[in-house]
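Selected chains only, in their assembly positions.
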Amino acid sequence: MSDEKHVTAAQKPYAKLLRQYGGILVSLVVLCIIFSVMNPRFMTVANFMNVLQQIAVIAIAAFGMTWVILLGEIDLSIGSIIAVAGMAAAQAFLAGFGFMPTLVLTLLAGAAMGLANGVLTAKLGLPSFIVTVATMGIFRGLVSLPTNGAPAMIENPTWIAIGAESFVGLPIIIWIVVVLFVFNHVLLSKTTFGRRAYLTGGNREAAVYSGIKVDRVKITIFMISGIMAAISGILLSSRLYSAQTNAGTSYELDAIAAAVLGGTSLAGGVGTMIGTLIGALIIGIMNNGMNMLSVPYFYQLIVKGLVILLAVWLDVRSKRAKR
Amino acid sequence: DGIGASLLTQQHPFYIELADAMKAEATAKSVPLEVAIANQDLNKQLADVEDFIVKGVDVIVLSPVDSKGVKAVIEKAQKAGIKVITVDVPASGVEVTSYIGTDNYAGGVKAGELMAKELGDKGKVAIIDYPTVQSVVNRIDGFKKAIGEHKDIEIVAQQTGITRAEALAAAQNMLQANPDIQGIFGFGDDAALAAAVAVKSAGLENQVKVIGFDGMEEARNAVDTNPVMVGVIQQFPGEMGKRAVDTAIDVIAGKDVPAEQPIEPGVYTGK
Amino acid sequence: MSAATSDVILKINNVSKLFGPVAALKNMHLEVRAGRVHTLLGENGAGKSTLMKILAGVYHATTGEVEFCGAPYKPENPQQAAARGLTIVFQELSLCNNMTVAENILATREPSVYGFINDQALERRAAEIVRDLGLPIDVSEKVGHLSMAQRQLVEIAKGLSIPDPRLVILDEPTSSLTDAETEILFSIIGRLKAKGVAVIYISHRMEEIMRLSDDITVVRDGEYIATRQRENVTIDELIAMMVGRKMDEIYPPRLGAAPADSEAPILSVEGLSRDGEFEGVSFEVRKGEILGFFGLIGSGRSEVMNALFGMKAASGSIRIDGEPATIASPVDAIGRRIAFVTENRKEEGLVLAHSVEWNISMAALGRFAAALGFMRNRAERRAAREEVSRLTIKTASVDTPVGSLSGGNQQKAVLAKWLLTQPRILILDEPTRGVDVGAKFEIYKIIRQLAAEGTAILLVSSELPEVLGMSDRLVVMHEGRLSATLSGGATPEAVMAHATGITS
């Protein structure tokens, strides 16, 4: 019987996808239909590229966040890490570094901040919520020190090109999202490391008993989250030609919302990168579509909240019905 | 088609008055106008402008989140063939079609001179600031420059108070640490009004004088009725918004417009 | 004898373990030989699991040395233990509910190439392991969907799946199992023995111990008492060593006569059904009667009890005292003075982080409420202390977090919690799971006492002797249906026949 089941699942990967993501896919499609009907410019290739570029920063941060949430932890510091990454790059260029050294330095800075979060959480046993609330403030303070709060311009043409140029017809920024999506998806769903993350998030004690080095998994995942946030920061600073000290403020909430919309459970142990990507798309399309319809700002806030509630509710309901 | 406006925030009376004036003028001249709010996030401002480009507006009016970083936003619009007008905050490192705004540095200097006059050229003053906003930094610089010319006036404290609640706490704590403060300069109306509350709750109404910046209705009323509020540097967002829309209409019509349209701030010291 | 000492594979010397001020182990000794089953026997809280966790690298001994395969042995973590060829099936289930059986069994040992998991191979491997062990489990099912007994089987499969074990530890592997699965486990142990693997076995089921063991070591209060070979010892002697006194009987006799058949039932159930889980279940129970429920794993007993208690909806009719009763939630059930000792104490029974006192009072909070909802703390404490001493729960104080008690003592805490509600109908789902013989006897006495006072008792158990020894009448379930209702005097063979469905 188990064999039979397996074959059917393998034969219809779309059916499986639909079963797992039906709830939010419906939300996504309905949103697109509504916006298309109301503004014909919405459903254009140009606008789709637009949306993808706009969600890039949140989507990539949300990939990192998915790992962390999967573990039953949270990382509220990513908004600040995004800002630090941009500022680190700006300062490195000011100090005369070239493109590659700056890139490496920025990624290392992200990894180091993630390492700090991970060590404080795993080794000292502090709750990640409070650790990352604290580091959120610390990193936000750090980013402001070199310029005393003022933004710093970035002039390096290669850096700027990341956010501005295209490659084989697609903006580079979209390529980066695609590559990072595939990377995270494969790492999570196909490798032993991903499996360890699921086990640790699902039942920490069981994971310890099974011989998983839970601390190491945790630290690694906070580093992944830091690196993803740093990449977000690179894209953001490249799109803005500058490092803003208030960059990324409260992006952690959008990233969490994207992951949770996509079915990642805050209790840990459940979640996928595909879901997170769909979640990020919903958020991005909502922002873009409401702009296209000239919905006033405060109504946007309200509608966005309602759509998130509706999407999560549909998702929860569709999953419950299946049981 | 029409005008797309991307404004820094919608939670400050200055910007509300600016937006209202723009809308009124646009209605009067019957040009379509759409307003997006960047909520102090440059990335959101960029996204808003990108969406304007897709929608195909003729001209964009920006109140930049930040003068340097807005370059990316402006270049994006200009590449798409859309002309850009900035209001309130100038853009640096990139040419725009026109800039309409208050000279914040000059306003700061005026505030400093008013303070010196009120204190009789000597005493201790404190500043409530907001260091990540360029226009505020300019005001503070102007204020310090003016104070610097009066040897007997000393700046004893400077703290950040972005929202009214934060400014209140900052003012209270500065007064606590330096009970001999005689003057407080708030970077905006909120900061000044909060400082006035702090002065009152510390019972120092007869000692401390507060000066603000922006000069919106609430602050002007306070200057009229509250002896602690001795004055406020007044900006004219209504004028700014009207002129921005008029300029945009001229740009659409292909007329030449002046590259800079400074609006001199006033000093309001009561009826 | 000297030849035998040469194949000593594990040697424990002077091992002590302190949890703060609590000494779980004091100067323990143990010698385990290859190819033999060595049973550890001791009361709840004697320190057996603690010793095993030290061997598995989960805890670290406070003092003492261990020698394994002739070399000093001090594992830092479970990987190191596994690397040395030691594997363990934990008493408290250590599975990940949201993952499949296969993923759990092969956790950290997934078939992979450069870190990439081969999912087909994973499932195939796990299915092989399960088939080789002869266990009836679907490896692609999520563990969270399984019953307690099935989870225990998964735990066993996980523990036994390492390639070449030298020493296998089984900590109360059969506490949720029926005889059928127990037989499978025994044949697995037999095969391990034949391969020269040493087995440490922990159980509270005396018949099992006498059948399986080669050597038996008794521990008491964290101390080594004695080691005997199975041939040279009787159950009674072992029990005497273990509890420090003699015990003459296992099942106390009923107090007073059984209720007459003519008496009206307090609870009668008619055609209780839920799609795919059970169907047409009907029975009745009278005041003072003990009605046993027997069946194989997954026969649906626990689900029926859940339905009776209002946890999950089911169709059919329930009458209490002859009146139709709607029980839509545990609140309704408790309102009708029904109590339910669930089979999964960790998830459904206890708040592990809270004190013994809070756990004992949690189902009867109303009893400790004064005006305006204020708690009567002193009354609560008194009641908790009474229950602790009545059920001889071994705990430092009623303020101790219940999660740090030994498994059997946690079970008693669950019982205490429900006794405090003074139920008219008491549902017991595997009430003696993991409880030692001495304490079992105490629990049986309490059940008898309650019955004598007029409480109707539904006793679900997978231990056939227990249901036979305690019940006035016996309901047997098979695949979600009632297959028989038998009187107290039924033979084990007859019951098993109904349970496996081979009668027609």
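Labels A, B and C are assigned to the chains in the order they are written; within every chain, residues are numbered from 1.
Just so we're on the same page, a residue touches a chain if its C-beta (ideal position, glycine included) is under 8 Å from a C-beta of that chain, and two chains touch if they have at least 3 such contacts.
These figures come from a predicted structure and were not determined experimentally.
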Copies present in the complete complex, per labelled chain: A x2, B x1, C x1
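The working rule: only the chains that are shown with their structure count from here on.
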Shortest chain-hopping distance from subunit B out to subunit C: 2
Most centrally placed chain, judged by C-alpha centres: A
Chain at maximum distance from subunit B, centres defined as averaged CA atoms: C
Inter-centroid spacing, subunit C versus subunit B (mean Cα positions, whole Å): 71
Centre-of-Cα separation between subunit B and subunit A, whole angstrom: 34
Centroid distance [mean C-alpha coordinates] between subunit C and subunit A, Å: 44
Subunit C, residues touching no fewer than two other chains: none
Residues of subunit B touching at least two other chains: none
Residues on subunit A engaged by subunit C in the complex (per definition of touch): 1-2, 5-6, 190-193, 195-196, 198-199, 202-203, 205-213, 269-270
Touch list for subunit B against partner subunit A, complex: 10, 34-37, 39-43, 46-48, 50-51, 54-56, 65-66, 68-69, 71-73, 75, 93, 131-132, 134, 137
Contacting residues of subunit A [partner subunit B, same complex]: 39, 41, 44, 46-47, 50, 53-54, 57, 144, 148-153, 163, 236, 239-242, 244-247, 249, 287-288, 291-292, 294, 296-298
